[in-house]
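Here you go, one structure.
Removed from the display is one protein chain of the complex; every other protein chain stays in position.
Take a look at chain A:
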């Protein structure tokens, strides 16, 4: 009379399925979200294009060639054979003869790196503040009031003041005006866009820390740090991911808005926002100069949003599998 015989009826008739890791579950769910897959693919494509592109298309984005100014993109030749086009400038040139393809690539580099860096900073601060405020009741009040305070800061005037105050020291520190402005813009966008993340994370943590598994962990003497790392953070990962993708989109848009307003990077340093701003006066004659950077910004932001949507569904075990 062994246990095996007694409970024989309960035995599996077939061999068990291979155990699956959490991440392959996530991937399965993610794949089912078409928009997210497209978004992720496009983001990867854009990122690779701006990273590798300048090595393949080696025209200097800032080189002036006034004789070849105002060229149209190559596709215009399809319906207007008299247009000034040429394969040496497939996207055409601007009013000073700078190659638009090269400007798009190096402009994308600036916009994307600002977006990623600012998003990471915002994420870091937001998560830290959110977890601390949610977990330690004493700090909750001061930290959330501080969040409200920062939330009420208008970003554009703040940036104008910061550019005035910190421009010179940062340029000296970074060794070049582009580097200095990069640090400044990333820092400002980062420290003014973490509040949403902090609020969401705090809410989640407040709910989670009253759950039984946290109580169990605490009752066996787990320290606060370990509870946060092992039990809380993995459970708030999905809202963090979502706000990260939204943050990336906001950062790219904010950088574009700044370039559009003429504060920020030096006027000859291309970013997508700057290309867009420069093209506005000649929008009717050269619509492509507005369309190309505009489409690039919109598609990037859109793809990031879809990616975030898909990630949220995939990372949340309650939604997963439905």
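Quick note on the criterion: a contact is a pair of C-beta atoms (placed from the backbone, for glycine too) under 8 Å apart; a residue touches a chain by one contact, two chains touch by 3 or more; residues count from 1.
To be clear about the criterion, contacts and distances are computed from a predicted model.
UniProt lists the omitted chain of the complex under the protein name "Peptide ABC transporter substrate-binding protein" (options: "Probable cytochrome b/b6, C-terminal", "Peptide ABC transporter substrate-binding protein", "Carbon-phosphorus lyase complex subunit PhnI" or "FUSC family protein").
Only one of A:64, A:83 or A:291 touches the absent chain when the whole complex is considered: A:64.
Considering the full assembly, A:164 is the residue among A:24, A:88, A:164 or A:298 that touches the omitted chain. Of the listed positions A:41, A:86, A:266 or A:287, the one in contact with the omitted chain in the full complex is A:266. Only one residue from A:96, A:237 or A:291 touches the chain missing from this view: A:96. Annotation for chain A: contacts to the undisplayed chain at residues 62, 64, 66, 70, 95-96, 98, 164, 168-169, 172, 177, 262-263, 266-268, 278, 280-282, 284-285.
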